[in-house]
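Before we start, here is the structure in question, set down as structure tokens.
The complex is shown incomplete by one protein chain, all other protein chains being positioned as in the whole.
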Amino acid sequence: MKVCRIAYFNSAHRLYNPEWSDEKNNEVFGKCNNPNYHGHNYKIEVWIEGSVNQETGYLIDLKILKQIIKDEITDAFDHKNLNLDCPEFKNLIPTLENICIVCWNKLSKALDSSLNLSVKIWETENNLAEYSGE
Amino acid sequence: MKVCRIAYFNSAHRLYNPEWSDEKNNEVFGKCNNPNYHGHNYKIEVWIEGSVNQETGYLIDLKILKQIIKDEITDAFDHKNLNLDCPEFKNLIPTLENICIVCWNKLSKALDSSLNLSVKIWETENNLAEYSGE
Amino acid sequence: MKVCRIAYFNSAHRLYNPEWSDEKNNEVFGKCNNPNYHGHNYKIEVWIEGSVNQETGYLIDLKILKQIIKDEITDAFDHKNLNLDCPEFKNLIPTLENICIVCWNKLSKALDSSLNLSVKIWETENNLAEYSGE
Amino acid sequence: MKVCRIAYFNSAHRLYNPEWSDEKNNEVFGKCNNPNYHGHNYKIEVWIEGSVNQETGYLIDLKILKQIIKDEITDAFDHKNLNLDCPEFKNLIPTLENICIVCWNKLSKALDSSLNLSVKIWETENNLAEYSGE
Amino acid sequence: MKVCRIAYFNSAHRLYNPEWSDEKNNEVFGKCNNPNYHGHNYKIEVWIEGSVNQETGYLIDLKILKQIIKDEITDAFDHKNLNLDCPEFKNLIPTLENICIVCWNKLSKALDSSLNLSVKIWETENNLAEYSGE
Partner (left out) sequence: MKVCRIAYFNSAHRLYNPEWSDEKNNEVFGKCNNPNYHGHNYKIEVWIEGSVNQETGYLIDLKILKQIIKDEITDAFDHKNLNLDCPEFKNLIPTLENICIVCWNKLSKALDSSLNLSVKIWETENNLAEYSGE
């Protein structure tokens, strides 16, 4: 059994590898390398796998999961510049893939270890990523 | 290969464990414990896994799957009070998770046993569950 | 210039005219007349028309509009039985049209009278209503 | 008769009035005032009103409207920082309302003056604005 | 007060003006002029404006509107080739605009003349038209 809670955060970011020349950054990251940043509405789906508690009929109380997502993800990234404001991306390029891994790591620490976690993030209407910890 | 058919049903429900005190019910279920019920538009995704028939190009005729969903799910739960009108929830709290399990059980009995079944149910824009029979 | 804020509330209701026989209620309201209630996820779009404040660039601060919708609509109707819990529908059948009028009236009183108001409500994926005060 | 073409652009911005103190900016704009910017996926609906050409059956060829939106809006704002990269917002706070007016002005100049224009912009799933030139 | 009912139909069509040369048809209609046809999932929003009946709380029973849309639109156009199967387009190019006008005319005849009618049709995720009878 799996349950999922969805949330949103709106952030600025820039894709840039400091070890590369400007030319190589432009070649690889194109307009995502704009030094003045651009931004997205990120949609996050947090999937939890586990078993249902017979007394409550809940796998996990989704109100609690909502609060964990707020504490770990929304409060950390919403209305932030991922490159400048968020220590998680100090030495990590905030690509969709790396944002997905960072969110998985933060949520994984906050959840009971008996639960399997999977995180799906939408960067635009047409681009998304999914990470399950391996 | 998997195919999926989507349907909707609109129901009232209340989350309440009769073995608990009112205080504990309120503590665990919060506003979902309203004794006068509240309601949702449930969206169900029915996923079938199997192999494609070479003559028809179909895994299963989705018109047939549509009819099975109508017979087993929509006719049973649409415009109903899950707690009062539906025997499936006489002794089972109609949480999202339990609704998902009940739908899986009903559909599983109606489908050919060679097909694998997975059921995903959306209770709100942001809350969903998935059950695959284990 | 118009701005819009969207919110959601999940309620139970029943369509029933107490001045009619059961036969006539069933004939007119069909399965919406279920005496044990059914329910919906209602989506509300609140549209405000006015002029933009040159200092703020806002027509109305959408954070303020979000709070007004919470106070007037969500806190009043979310996880409620519209027929039993909400005095607005004590003598009014909670059809989609009447819910739309009630929401318009409640929001209209809470908003500055210089602003034009329009309310759109979705009852299902395929049914919606719009009311602008006349 | 009206036709509409939808497009998307992803931008960073900051809400900030340079004539105000930092305190007042924070009070009015809250987290939207983050000096390091945040961002959004903007969705724009461009509505054109006019009459249908009897020979083509078109009000306007939507491929042409698509190109105008690309030239005037997407190329100007996509993957840009509205405050730093876009001269349109040099002396204008890039609120949703002002972005809507700027897009209307740019599109209005590019379209035949016999056509009525209306622009709707979504900043998040729940916030949008509409401008029709008055 | 307005209410709206949404429906879908899936059709093949081709944009082609028989009074033009093939060159001109290709120039104006591009890939929409494919002689073997292409197709779309059309989404139709049928908006009715009128006043609410005090006894029923309905402007119009949406079950009745659903049936009218089935009789006039879905049964006529769903799983059809608009050019070959539908007499409405025998001498009319099935552009989005003309489909919108045809649907408005058919629905208008089937509805009580005291009701104002507006029809919105989506041809793709990004292209739509609206017609209100003038």
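Letters A, B, C, D and E mark the chains in the order given here, with residues in each chain numbered from 1 onward.
In this text, contacts are C-beta pairs under 8 Å (C-beta built on N, C-alpha and C of every residue); 3 or more make two chains touch, one makes a residue touch a chain.
A quick note: this is a predicted structure, and the numbers were derived from the prediction, not measured.
Although it is not drawn, the missing chain touches A, B, E when the whole complex is taken into account.
The chain omitted from view is touched by exactly one of E:Asp22, E:Asp71 or E:Asp85, namely E:Asp85. In the full complex, chain A touches the hidden chain at residues 15, 17, 19, 28, 30, 92-98, 100-101, 125-131. Residues 1-7, 47, 52, 55-59, 61-63 are the ones on chain B that touch the missing chain. Counting over the whole complex, chain E has residues 8, 10-13, 31-32, 34, 36-41, 78-81, 84-85, 124-125 touching the chain that is not drawn.
The rule we apply is simple: only the chains that are shown with their structure count from here on.
Of all chains, the one whose CA centroid is most distant from that of chain E is A. Distance from the chain A centre to the chain E centre is 41 Å, each centre being the mean of its Cα atoms. Along chain C, residues 125 each make contact with two or more other chains.
If the chains shown are joined wherever they touch, the resulting network has some other arrangement, not a path, ring, star or complete graph. Pairs of chains meeting the touch criterion are A-B, A-D, B-C, C-D, C-E, D-E.
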